[in-house]
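One structure, as structure tokens, below. Some questions next.
Note that this complex is displayed minus one protein chain, with the remaining chains in position.
Chains: A and B, in written order; residue numbering restarts at 1 for each.
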Amino acid sequence: MTSLTAAEIARRIEAELVGDGAASIIGVAGLREAQAGEISFLGNPKYAGYMAGTRASAVVVPRDWTGECPAVLLRVDAPDKAFGEIATWFLPPPVETPPGVHPNALVDTSAVLGDNVSIGPFAVVEAGARIGDGTRIGALCYIGAGVSVGGESCLWPLVSVRDHCRIGERAVIHGGAVIGSDGFGFAVQPDGHREKIPQLGIVEVGDDVEIGANVTVDRARFGRTRIGNRVKIDNLVHVAHNVVVEDDVVLVAQVGISGSTVIRKKAILAGQVGVGGHLEIGEGAICMGQAGVTKDLAGGKMYWDTPAIDHKEWARMHSVQKKLPVLKGRVEALEKRIAELEAKLGGEA
Amino acid sequence: MTSLTAAEIARRIEAELVGDGAASIIGVAGLREAQAGEISFLGNPKYAGYMAGTRASAVVVPRDWTGECPAVLLRVDAPDKAFGEIATWFLPPPVETPPGVHPNALVDTSAVLGDNVSIGPFAVVEAGARIGDGTRIGALCYIGAGVSVGGESCLWPLVSVRDHCRIGERAVIHGGAVIGSDGFGFAVQPDGHREKIPQLGIVEVGDDVEIGANVTVDRARFGRTRIGNRVKIDNLVHVAHNVVVEDDVVLVAQVGISGSTVIRKKAILAGQVGVGGHLEIGEGAICMGQAGVTKDLAGGKMYWDTPAIDHKEWARMHSVQKKLPVLKGRVEALEKRIAELEAKLGGEA
Partner (left out) sequence: MTSLTAAEIARRIEAELVGDGAASIIGVAGLREAQAGEISFLGNPKYAGYMAGTRASAVVVPRDWTGECPAVLLRVDAPDKAFGEIATWFLPPPVETPPGVHPNALVDTSAVLGDNVSIGPFAVVEAGARIGDGTRIGALCYIGAGVSVGGESCLWPLVSVRDHCRIGERAVIHGGAVIGSDGFGFAVQPDGHREKIPQLGIVEVGDDVEIGANVTVDRARFGRTRIGNRVKIDNLVHVAHNVVVEDDVVLVAQVGISGSTVIRKKAILAGQVGVGGHLEIGEGAICMGQAGVTKDLAGGKMYWDTPAIDHKEWARMHSVQKKLPVLKGRVEALEKRIAELEAKLGGEA
């Protein structure tokens, strides 16, 4: 583990040191989460309120910053730039993956491996699979029959890609992701029981895609479930069968998309958004966290709530909603006043 | 990869061809998601709006359909039936799993395997486990001690079934599912820390059940967490300890059910529904997507919202809610009018 004194760090980044230069620093962290032994930084004035309470042993601050802070201060012109440099000194050593098939991996003789491919221990690569140049298949991965994975990709340990699915170039797929599981399709029989509808299609993933840990992408009934180029998918996202996620879409953690829905280019679905089946979300649309989409959404707008509506409309509704008890009081007051008027007028009539 | 000309496809399904018969077709897809080289179909008139913008190279349409479409048209009497037939020509080849224990699998000598069982590479089958006739245990699966799995079942790669859990006949369990993890139970001690309560029960799964990718079903504290017959569970669903999911229930993706709750027969929980603990959801009840269930729900009805209420009640409330800004305006107008009346009457008084 790297350990540097505050004075040594100050010297390297040409900072003015205020406090105990002998303080020992063993890591970096944000102001709020830092612990003793860590160095932090104040890059944005809005976080200044956390300075007095930080547990960091040292903080990189702007030269002219004044305020209370229990930590050693390192004054510089550009704290975020200096901090970025410091952070690199405390990195864990990079992990090297030697190319080649690990002797404990199991690669079918009909599989085709490119140059400099690395296959980890206890990984299984089935018949007819094709792995592109420079791609790493982690330990304990399962690559089904006829699967293709493009070059310069990285599948971390314990990823599963079922038969005939296709992954593009430069993919990053994190542990526990399951690509190509059966779509959730059943035909209700006259007696009420559900009969499985065979899911005979595949999943096709474009180039430069990242797929998070424990994500599930189901194979199509026929044809393919498609993930476009440069799509970024966070952890624990669910993509159902026959969904199309177009290029440059972002799916944040725990999003769920029902069958046959199309997410047009550059749309962003924030965390825990749910989308119904057979819908279309327009290009560049943004659904805020936990929104529940029940109908087609036009592109280029922001949506929230369940059922999801235009965010501006939601804001209008919500501002009144928050004051509902007040509104109810106003209606009650009106009822009282009108009753008085009625009494008065009734008396006059 | 199968490749057919549009003309050849037209000939096989006895379609009238309109356009370039030499167009090469390599796959099938829906109208909205189809790419060049794919054939699609117009089965439902409500999708006719997508015809002009489709990227499909060919589309199967009703004989009398008129409208704009850049693709080659194949006119037939029943487009969906013809398309279903075409789709089978483009299927990936089926994957054969040879029966037998893979030489790289690890099966305890006390485990009992039925006829025609297939155990994949790097799968682990612990002591006393029993695997029924014709069942496939995929690569990298973990079958704990004393587990039983019924016949004609399929566990895809990377499934984990912990000790003593029981899975019925004809189960399909997708990759990453974890059956029999500890229930989430802790006793808060006088000093505030939580002490683990041993989770000593099991999970029991009925016959004809499908369990999606990365699903988690926790074992009971005592006794068992029970999944009934013909229950269908989609990806990333969580079932807590001691829950009972009765026969023919459907749990859509990302549903979460808290401990000791009972889901009666034929109920359907749509995507991302959450259910509190120690509750009962009645037979045939339907909870719409993202509903949050906080109390017992009577059977046979539809529910939505958090806290979940009868869907009709919700619809009534929601229709007013959407017009809240208008309602507020009406109250303001009333206040103004009544103030005028009061002024007038005050003047008269």
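The rule is short, and it goes like this: a residue touches a chain if its C-beta (ideal position, glycine included) is under 8 Å from a C-beta of that chain, and two chains touch if they have at least 3 such contacts.
Just so it is clear, the structure is predicted and the values come from calculations on it, not from any experiment.
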{"item": "Among B:Leu140, B:Cys154 or B:Met302, residue touching the chain not depicted", "value": "B:Leu140"}
{"item": "Residue of B:His102, B:Arg136, B:His174 or B:His238 in touch with the missing chain, whole complex considered", "value": "B:His238"}
{"item": "Residue among B:Glu38, B:Glu210, B:Asp234 or B:Glu280 that touches the chain left out of view", "value": "B:Glu280"}
{"item": "Selected from A:Asp115, A:Asp296 or A:Glu335 as touching the chain missing from the view", "value": "A:Glu335"}
{"item": "Residue ranges of subunit B at the interface with the undisplayed chain", "value": "106, 122, 124, 126, 140, 142, 144-146, 158, 160, 162-164, 176, 178, 181-182, 184, 186, 192-194, 196, 200, 202, 214, 216, 218, 222-224, 226, 236, 238, 240, 242, 244, 254, 256, 258, 260, 262, 272, 274, 276, 280, 290, 292, 294, 306, 316-317, 320-321, 324, 327, 330-331, 334, 337-338, 341, 344-345"}
{"item": "In subunit A, positions touching the absent partner", "value": "27-30, 32-34, 38, 87-88, 90-93, 95, 104, 120-122, 138-140, 156-158, 172, 174-176, 208, 210, 212-214, 230, 232, 234-236, 248, 250, 252-254, 266, 271-272, 289-290, 305, 321-322, 324-325, 327-328, 331, 334-335, 338, 341-342, 345, 349"}
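Going forward, only the chains that are shown with their structure count from here on.
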{"item": "Centroid distance [mean C-alpha coordinates] between subunit B and subunit A, Å", "value": "21"}
